[in-house]
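Removed: one protein chain of the complex. Kept in place: all other protein chains.
Chain nomenclature is as follows: A and B, assigned in order of appearance, with residue numbering initiated at 1 for each chain independently.
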Amino acid sequence: MPAELIRILIGLVAVALSVGLIGLVMVWVERKVAGHVQRRPGPYEVGPYGLLQPLADALKLVGKQLFMPDNADPILFWLAPVLSFLPVLLLFLPLPLGDGLYTMDINLGLLLILAFSGLAVLSLLLGGWASNNKYGLLGAARAVAQSVAYEIPLLLSVLAVAFVSGSLDLATVVKEQGTWPWNWNIMTQPLAFLIYIVSALGETNRAPFDLPEAESELTAGFHTEYSGMGFGLFFLAEYANMVVVCSVATVLFLGGWHGPVLPGPVWFVLKVSLLMLLLVFFRWTYPRVRFDQLLNINWKWLMPLAVANLMLTAFFVKLAQYAVVK
Amino acid sequence: MNAIKEAFKTVSDLWSLMVGLKVTGKYFLEPQRTVRYPWKAVSNLDTYKGHLELVGGMKDPFKPRCISCGMCALACPSHCLTVVKKKAPKPTPEEEKALAEAKASGEKTKDKTPKDPEQFLYDYTLCSLCGTCMENCPAGALRFSKNVYMAGYSRNDFQFDLVLKLRESDARATKAEPAAPAAETSEA
Partner (left out) sequence: MTRYADMGQVAGDFYTENFAQTAQEGSLILNLGPQHPSTHGVLRVIVELDGEYVLRADPVLGYLHRMHEKMAEVKTAAQFIPNMGRVDYGHALAWNWAFVGAVEKLAGIEVPERAEYVRTITCELNRIASHLLWWGAYLLDLGAFTPIMYAFDDREKILDILQVPTGSRLTYSYFRIGGVAQDLNEDCFSRIKAFIPWMRSRLPMYKDLVSDNIILRKRIEGVGPIEPELCRRYGATGPVARGSGINFDVRRAEPYSVYPKLDFEIPTSPLMDARGRYDVRMIEIEQSLRIIEQCVEMMPEGDTLVKGAPKPSWKVPKGEAYFAVEGGRGKIGVHVVSDGGKNLYRTKLRAPGFSNLSLFAEVSRGTILADAVAILGSLDLIIPEIDR
């Protein structure tokens, strides 16, 4: 019993540190990619190649005055960023980085991740509501509708993979996949992968689904009134969420830590980084999707497709079972 | 049938997203367009208008060609120029006598006031850089300098006397070199 606890505690500490590190690295990567796509350097003054820029940003954010609008609810106002950030730490625990390299040995890892990522919605709502700001309210309403909507195709596509692997345990799902790309789940579930990526973009409020933060329409939406570390926490939570979503995609579809020559964790990090790079590119290439079109995509396209995919998967899994028994 | 057409259209529409990614991916790998000032400077500064300056004469490059006619001040849309004429020099006693004699005999006396201005006050904060003064000067005494990197700490730094500036300038080349080596010209 204590061994388990110690394992989880060590894991939590490691996760907390790495989430901070990931935040810094992602800020730098995003700004550099944005710069180079736009044919400009991005950060280059602070440190060589601008590597210390995120540190400078973090220091600036920490040093800013924390103030609250006049009629805002103080408890909810300060709860919202904290609530957006804390559950993310939990989401990293069941992810297997290598063979046997996972913090929490739980046979419902997938369910844990899906359940706790729903808490992010609550934090958006609280942030917008407690700001006592019309723009914040509009942004929060949009964010809630969006997040709640996109959870369903996310769940359904992930469920299809669970059907194929026969378990909700992430370690098992990875083990069922092989070393080479043609053994990975993306080959058997390509539609689920696409649906998962689109739903992930919708869940984490990343472009082209970043309406809650639409600057040109709503002056930053639900985090309008946050400055300093409140905003920093929202920001960090968004990047951490992105990493979680990419890691889950890697684990479920791209073979987790499997790969030819290099050790497991290296492949894992490589695959997650590739997906993150893709997400960053999406942000700087596409315009924003309008809100009602966003919901349309979800209810009219993603959900029926995900349900169809699930039923088809169930049918084939049963058929395979039947054939084996026969 | 219509549904199949719709489905095909959706797939081709989604392909446009891939095309967009290809474009940004291509530009991701291309060289940057930023010129990192102040270590590098842009290369096409000679046609850009800096603040006004007086042109020196052929014989004395530190004395302006201006004849204090005031056309520039009249023509300026922003009323940023003031020409202060020089006063006539006090005549010596011999000259006084000569003047009195000339007046008595009805001769015309030459006006000994120097033509160039005492002060040529220019308010760069008001100037619209239109060039009307330059075009209307009969002596061709005004032109735009190449000092495009002018900076100052207060408004007074931008209100100066161009005669003084000409006198203190080292009337070397007309091109002002930027502080940094010029960047490569942007490729077409």
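Convention: a contact is a pair of C-beta atoms (placed from the backbone, for glycine too) under 8 Å apart; a residue touches a chain by one contact, two chains touch by 3 or more.
In this text, all values refer to a predicted model and were calculated from it rather than measured experimentally.
Novice: I'm checking contacts with the chain that's been left out. Which of A:F116, A:F231 or A:Y286 qualifies?
Specialist: From the options A:F116, A:F231 or A:Y286, the contact with the absent chain belongs to A:Y286.
Novice: Which chain A residues touch the hidden chain?
Specialist: Contact residues on chain A toward the absent chain are 34, 37-40, 134, 138, 207-208, 210-211, 214-217, 219, 283-293.
Novice: Can you list where chain B touches the absent chain?
Specialist: So the residues of chain B touching the unseen chain are 13-14, 16-17, 19-20, 22-24, 27, 33, 44, 47-49, 71, 74-78, 128-132, 135-136, 144, 186, 188.
Operating definition for what follows: only the chains that are shown with their structure count from here on.
Novice: Can you work out the whole-Å distance between the CA centroids of chain A and chain B?
Specialist: 55
Novice: Going by the contact rule at the top, pick out the chain A residues touching chain B in the complex.
Specialist: Within the complex, chain A touches chain B at residues 33, 35-41, 44, 281-282, 284-286.
Novice: Touching chain A in the complex: which residues of chain B?
Specialist: Touch residues, chain B against chain A: 17, 20-21, 23-25, 27-34, 36.
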